[in-house]
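The complex appears here minus one protein chain, its other protein chains still in place.
Labels for the chains are A and B, by order of writing; each one numbers its residues from 1.
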Amino acid sequence: MPVAGSIRCWVAAMAEPLLQAEALVKRFGGLVATDNVAIDVQPGEIHALIGPNGAGKTTLVSQLTGNLRPDSGTIRFAGRDVTRLPTHARVRLGLARSFQITSVLREFTALDNAALAVQAHDGHSFRFLADIRRDQRLRDLARRNLETVGLGPRAGVLASALSHGEQRQLEIAMALAVAPKLLLLDEPMAGMGIEESQRLVELLRGLKQRCGMLLIEHDMDAVFALADRITVLVYGRAIASGAPDEIRGNAEVRQAYLGEEAS
Amino acid sequence: MMDYLLIQVLNGVQLGLLMFLLAAGLTLTFGIMDLVNLAHGSLYMMGAYFAWTLIGWTHSFALGALLALPACFLLGVVVEVVVARRLYARDHLDQVLATFGLILFFNELVRAIWGPEGRSISVPAFLNHTVTLLPGVIYPAYRFALIVVGSVVAILLAWLVARTRLGMLIRAGASNRRMIAALGVNIELLFSLVFGLGAVFAGLAGLMAAPIASVKIGMGDDILIVAFVIIVIGGIGSIKGAFVAAMVVGQIDIVGRAFLPDFLKTFMGAASASAAAPAISQVLIYVVMAAVLVWRPTGLFGQRT
Partner (left out) sequence: MAELLPALRTPRGVVTALLLLLLAVLPLLTQAFDQRYLLSVGTRIVIWSIAAASLNMILGYGGLVSFGHAAFLGIGGYAVGILSAEGFASGWLQWPVAIAVAVAWGTLIGALSLRTRGVYFIMITLAFAQLVYYLSSGLAAYGGDDGLNISRSRFPGLIDLRDKASFYWLCFVLLCATLWFCSRLVHSRFGYVLRGAKSNELRMTALGFPVFRYRLVAFALAGGFGALAGILLANDGAYVSPAMMSWVKSGDLIVIVVLGGIGALFGPLYGAIAFFAVEEFLPPLLNLMHRGWGEYWQIVFGPLLVIIALYARGGLDSLLGRRHG
């Protein structure tokens, strides 16, 4: 019985998407910011969410992370209903987020930032006396994550002194500490130069084996280079969803979004 | 018994209106300039001392009180220009520290100018009688005048906020500072005006309270905290909230003073009952505030964040 149960669990986990949001609705006064949106991400998949400014992308992501509560609809993650779970509990389940506005801890070094991220998932932190700087295990894990994103040599630098691109890389190193099943990336390329963007695209492509990603991005080159699937959000509604080539060919999308970009 | 109850309710209204005057200026500077102004109680005190001096000069309560108001306005503007405006963009800790310094300054200044002992302003002769509000309900005329003046000012303020251009700017609030500037309004002048207006209300409250309480150093400090409680209960920046909360706090305080001693006497000695009652009514105010904040962390009429 236990064996059969665990197999059934395993089968269920394979069949079910990593993240599945259904019929999400969020209103702000009269404005419907999220209008009956369904979106899912499969394990190992990069699903890009695109849309013009004000389409409600950030509102949608905030509901997925738990910073905002939807008015109706459900969110399932890793086989559980997480609609009512607070943010930190979702993070514990493996739902990590990097922020649109870079929000590393500016007064801490890159290594401290990465180490705090590791610490967040290493039991409780009600330890008052032991010096964290001598905690080799914590530091090593943090250092490894920094190296994964190419920040190894910058470990001792204050986060506020890192370049914009480096702060983004640090963000991702922090997200990795969760050993996330899913990474929500909110405009990771914003404000980056071409070279920095390309480096980040490579980095994300390399991470794909580790976790699924929901990528919100304005940089279409990056989106089409990375995404397995694309969903287009306009005025809070998902107007199209499919493989990159389908989206490229979709007339409604071209009119509503890509056309606007071109003009 | 009903008469006694009615009179106590009136006392509560009168106290509530006084508190509202003090709280109104505070909630305006809070809501519009995002300033925690601990020194607002000092303006209340200065209003009373200005009035004491001016009444002494003019030998007329009405004239002295009337002249004290522009003096308060001027003082408010000076405080705004010299100190307060440098604090708007600072964090709350800086504001607390700086305005705490202002309290020390004003308390000591008053001691240097007017001396350490308290002063008193007597109830003006033309109000030193009683009025019969209902058959059997006799009320001191001065306190009744306070209710009238307080109500008039409250209505005036409600009109100002709801109907005028200044009120529109006030309602636009601190978050829309840039919008206000875009409307072509001189924002520095607006802030000075609002601060001066708040000082006038505070000063008015101080001088009106003087004949029933007394004029003394630090008189504004404890009452200021109650004013803070009021705007926190009401929701920072909301005039309506300040009014509602002031009325509630006024009633709680009076109930505590008027009815608690008798109630407490039923299970403790008369002496300790009359000692404990004022303390308990003060405590009640804070309990109400805590309850409101637990229920609504930004107050009754505050903007949800």
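Quick notes
By our rule, a contact is a pair of C-beta atoms (placed from the backbone, for glycine too) under 8 Å apart; a residue touches a chain by one contact, two chains touch by 3 or more.
This is a predicted model, so every value here is computed, not measured.
Touch with the chain omitted from the figure is made, among A:24, A:50 or A:116, by A:116. Contact between chain B and the unshown chain involves residues 30, 36, 38, 83, 86-87, 90, 92-98, 100-109, 111-112, 221, 225, 228-229, 232, 236, 271-272, 275-276, 278-280, 282-283, 286-287, 289-290, 293-294, 297-299, 305. The chain not shown here touches chain A at positions 65, 87-88, 91-92, 97, 99, 103-108, 112, 115-117, 119-121, 125-133, 135, 174, 177-178.
As a working rule, only the chains that are shown with their structure count from here on.
Centre-to-centre separation between chain A and chain B, using Cα means, comes to 50 Å.
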